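All protein chains of the complex are present and in place, except for one that has been dropped.
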Amino acid sequence: MSGRHHLFVPGPTNVPDRVLRAMHRAQEDHRSSAFPELTHGLLRDLKPVFGANDGRPFIFAATGTGMWEAALTNTLAPGDRVLAARFGQFSHLFIDTAERLGFRVDVIDVEWGEAVDPGLIGAALAADKAHAIKAVLLVHNETATGVTNDLAGIREAMDEARHPALLLVDGVSSIGSLDFQFDVWGVDVAICGSQKGFMMPAGLGMLCVSPEALGRIETNRFPRAYFDLRPQILHNDQGYFPYTPALAHLFGLREALDMLHEEGMAQVAARHARLAEGVRRAVHAWGLQLIARDPESRSNTVTGIVVPDGKDARHVIDHAFRRWDLALGSGLGRLNGRVFRIGHLGDVNALMLLGALAGTELALHDAGIPVPYGAGVAAAQRWYHESA
Amino acid sequence: MSGRHHLFVPGPTNVPDRVLRAMHRAQEDHRSSAFPELTHGLLRDLKPVFGANDGRPFIFAATGTGMWEAALTNTLAPGDRVLAARFGQFSHLFIDTAERLGFRVDVIDVEWGEAVDPGLIGAALAADKAHAIKAVLLVHNETATGVTNDLAGIREAMDEARHPALLLVDGVSSIGSLDFQFDVWGVDVAICGSQKGFMMPAGLGMLCVSPEALGRIETNRFPRAYFDLRPQILHNDQGYFPYTPALAHLFGLREALDMLHEEGMAQVAARHARLAEGVRRAVHAWGLQLIARDPESRSNTVTGIVVPDGKDARHVIDHAFRRWDLALGSGLGRLNGRVFRIGHLGDVNALMLLGALAGTELALHDAGIPVPYGAGVAAAQRWYHESA
Amino acid sequence: MSGRHHLFVPGPTNVPDRVLRAMHRAQEDHRSSAFPELTHGLLRDLKPVFGANDGRPFIFAATGTGMWEAALTNTLAPGDRVLAARFGQFSHLFIDTAERLGFRVDVIDVEWGEAVDPGLIGAALAADKAHAIKAVLLVHNETATGVTNDLAGIREAMDEARHPALLLVDGVSSIGSLDFQFDVWGVDVAICGSQKGFMMPAGLGMLCVSPEALGRIETNRFPRAYFDLRPQILHNDQGYFPYTPALAHLFGLREALDMLHEEGMAQVAARHARLAEGVRRAVHAWGLQLIARDPESRSNTVTGIVVPDGKDARHVIDHAFRRWDLALGSGLGRLNGRVFRIGHLGDVNALMLLGALAGTELALHDAGIPVPYGAGVAAAQRWYHESA
Partner (left out) sequence: MSGRHHLFVPGPTNVPDRVLRAMHRAQEDHRSSAFPELTHGLLRDLKPVFGANDGRPFIFAATGTGMWEAALTNTLAPGDRVLAARFGQFSHLFIDTAERLGFRVDVIDVEWGEAVDPGLIGAALAADKAHAIKAVLLVHNETATGVTNDLAGIREAMDEARHPALLLVDGVSSIGSLDFQFDVWGVDVAICGSQKGFMMPAGLGMLCVSPEALGRIETNRFPRAYFDLRPQILHNDQGYFPYTPALAHLFGLREALDMLHEEGMAQVAARHARLAEGVRRAVHAWGLQLIARDPESRSNTVTGIVVPDGKDARHVIDHAFRRWDLALGSGLGRLNGRVFRIGHLGDVNALMLLGALAGTELALHDAGIPVPYGAGVAAAQRWYHESA
């Protein structure tokens, strides 16, 4: 096919040319005397992306999935009890990971498409007088549904319950794109990966860990090696890594952090909010529904769209891919066939999205869902024009 | 600005990642025993892009402007008389180049926006009983107006006039994108550059020369050095170049030729025709006029759009560039302010153009030309859908 | 500093331009219908690099360290007893990883610089009548000393002991460079990383697993998630990965596998043998000693060189880095200060090594070890000339 492929899944996202160029570089000795400058700079500049001053960041050659394991195994003892909300495929998998690692998970099931009511978390913790629950596991932004949770509210509920559980947050599709306040929200471990808001290829997992959580790591007896934070701390302090780091990705991360900070984290979040609103207005103009029902919790990084009864979202995705060179996200887990998703995070702008919306309209037609041509595009244009 | 810049000037065009990668390569000795394989392969695979079997191609480190000089100075004697049509800025500059080199140019002035009537060429040649006119200079596709000439018709008119003038054709914005039949149309020298249909950065000029024109080169006494074809012939025959070639561009050309031939030249032309029609339908839906009046001669590589009286096309271009990260082509020469242009050649596809059309609608609003949002996009969508 | 940096640590190795170019590419949807072609091709072409027909390969976003964990946790139950030889820093760390994961390790300590006597393995297994030992952990090529173990001999010793222990082999600095015969040697799990013989940046870990070991995975109850092979099998069978793969590295791996197979694995091993012999002859000409005492077990991927008493190998490395833009490997663990290392694996050729040897001679002078200038270079030249 001629021309550029249009990648609008909610990760991996489009890698800016600047980052690709930065990664296209000869390797270096990761034990050289010049290396610590790179390491220290990355760790320093990661902190404001998490909204962390007190938190300590870590970088792994891994993906976000590995970071779930790192968050759990470094802070929890074998068999510990945790509380988690399930409201989409990724919160489901976070829970699944915890269970496969032998933790006992109290699951709060929430309708897929809804955010987690902080009151439910608060109530569950308040009921746990014995403080048997050691941690709350929460996905900040559920990539499968396009729902963003109210982390400030959840922190408030936890505080009101006066419960000492750690707060372990999956920020894979939020950190680097949405407002994230590690310190303010009292997060204990926040995890993310390189292939979404960080605008890089997949392959790096990143953590931010609170002083409280760090305090537990040294004595925590969960058997772990690759994701053990203790050797990381030891080596990072000197500017090194305990084993060969994914150097090309570190070069890319250096450039991505420069780009984020050049734009400014507040502006990054504002840009994502503006771009997302255009997509939502397009969906409304098509007469289709979002899987995220509550306007307050609709995600600014990904939008999940429900196809009409009797239609198959997989056809939309297939036609988009094969006829229009447009990659849309599929409905995951129980949403398969009912939902398709548009990712609008990372290195995107209004015209890229207008092209993707135009392509989505074409693919909807192909799939027997004849929205009016240009209607979604026009709705988004109007918004982008007035908000420019 | 975040996200990809949208480049829709009619050259330089978007360079595909494959070509950029191919150019990102260590240099080599251009006199090595391995080098001729590259040279011979390029020259061989250039021929079908020109539609040439008999013609001989040449490659220079230069731009299309240099190729005008090469075409003229290799085939014409100092002070020779030539016939040329002027119907846009590039045909004007081709004439200007000829005059600066001391040739006497009989100019047929044609309204900018119209194609050249082959009858006018035929009549001028028929009137030249003494055969004082040594060459006809013609721009195949006038990039400034988006008008494509009928080269088959012009050849027919020349044949009917039984006039021996050479036919020197500027194919800068047609060769590699539009159907081009060097042999069939009896072209004597066709010129092009790397930065349009060849999908590369500017920096290479290419020629194709007929056996008839080649016959004149050896004895032609125009003083010339850099663009002299004689040393090129001598060295190209051995697989080399008379001076250091622009090697990175040769690597890029290798990849670009592979891409063109993988798609097939007929399919390349068909793709450009389909994509261009979408743009024209969008302009029609906006209620705006093309500068190219005759549907038969509207270009499939670039579309020139007239803004309403009292409006300034430069404002459209400025807003597109600064607010929407979209580069549109300006009106050149006497069309400055009255016309803006959309390039739709090279490595493009439908969704890229739909994004550009959406951006153009936004910029038109910014410039006080409030076309209905989405109207042009919808018209193009309908066409792309039915022609898919 | 001007000119190219000279990277001669035993990993990361020099990434060929072909591989860097292949990694410089737009991201794609890892769930698209086109994706399985990439996955299946990689897994198919990995097998001959391991020398495996029966074994099954796996690819992780991780480093070799993570592969240790994957090998252990997928095949062994919590607290299982294993046998391992320690004869350098990496075999030490493999043991350390096993212990941190809760396994009980019977350690055979071997002088650093010597290979493991297969008889010792055989004897230990023979003594274990109850078959309490569930696996033998062995580093094929000890990167810290430049010693290659005799895996065929070890397999023979295990067979003679008629012991059912699995054979888990670290081939990080051998696979892709040295002859490796997964099937013939009866290896159960072989692990490697991307940044050595695979000529890529660090960031991918790879495994090959025997049918015998695969049989244990399904029921093995070690708590694991990221490195669990079960979801990998499920998804790989369909051409996918259970979570977002490190796509840029997969593109690089595609190119690296093409390069390895174009050269042929036997020729790859022969080239490493020839290049290594030149380095050893240079060291001999310098009058210095190898840490690897037995000529039979000297590694063809890395050479560890002992500095004379009273000298500090760290000074050699420092001067090489700062004055000559040459990265040499340091002495690890107890060899720190006594040994420096030259890596000669991956994408290297004779002239690259001759430059590195010349630079090493300069750095030796800087560090107060005045070997005769050019003496090592000349010894290597002679060998390269006669073996050309």
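A few comments on the model shown:
All chains are identified by letter, namely A, B and C, in their written order; residue positions are counted from 1 within each chain.
Quick note on the criterion: contacts are C-beta pairs under 8 Å (C-beta built on N, C-alpha and C of every residue); 3 or more make two chains touch, one makes a residue touch a chain.
Owing to the predicted nature of the structure, the values given are computational and were not obtained by experimental measurement.
Checked against the full complex, the one of B:245, B:278 or B:374 touching the unshown chain is B:245.
Interface note for the absent chain: among C:142, C:188, C:228 or C:361, the touching residue is C:361. Looking at C:111, C:237, C:263 or C:294, the residue that reaches the missing chain in the full complex is C:263. Set against the missing chain, the residues C:183, C:212, C:277 or C:325 yield one that touches it, C:325.
Seen from chain B, the chain kept out of the figure touches residues 4-5, 7, 9, 11-15, 20-21, 23-34, 61-66, 68-69, 78, 97, 100-102, 193, 195, 201-203, 223-228, 242-249, 318, 321-322, 327, 329-330. Touching the omitted chain from chain C are residues 1-4, 6, 14, 24, 263, 271, 323-326, 347-352, 354-356, 358-359, 361-362, 365-366, 372-375, 377-378, 381-382, 384-385, 388. Against the chain not displayed here, chain A makes contact via residues 17, 21, 24-26.
Everything that follows uses one rule, which is that only the chains that are shown with their structure count from here on.
Comparing chain C-alpha centroids with the centroid of the full set of protein C-alpha atoms picks out A as the closest.
No other pair of chains has as many C-beta pairs in contact as A-C.
If each chain is reduced to the centroid of its CA atoms, chain A and chain B end up 46 Å from each other. Centre-to-centre spacing of chain A and chain C amounts to 34 Å, using the average Cα coordinate of each chain. Annotation: 54 Å between the Cα-based centres of chain B and chain C.
Shown for chain C are the residues in touch with two or more other chains, namely 21, 24-26.
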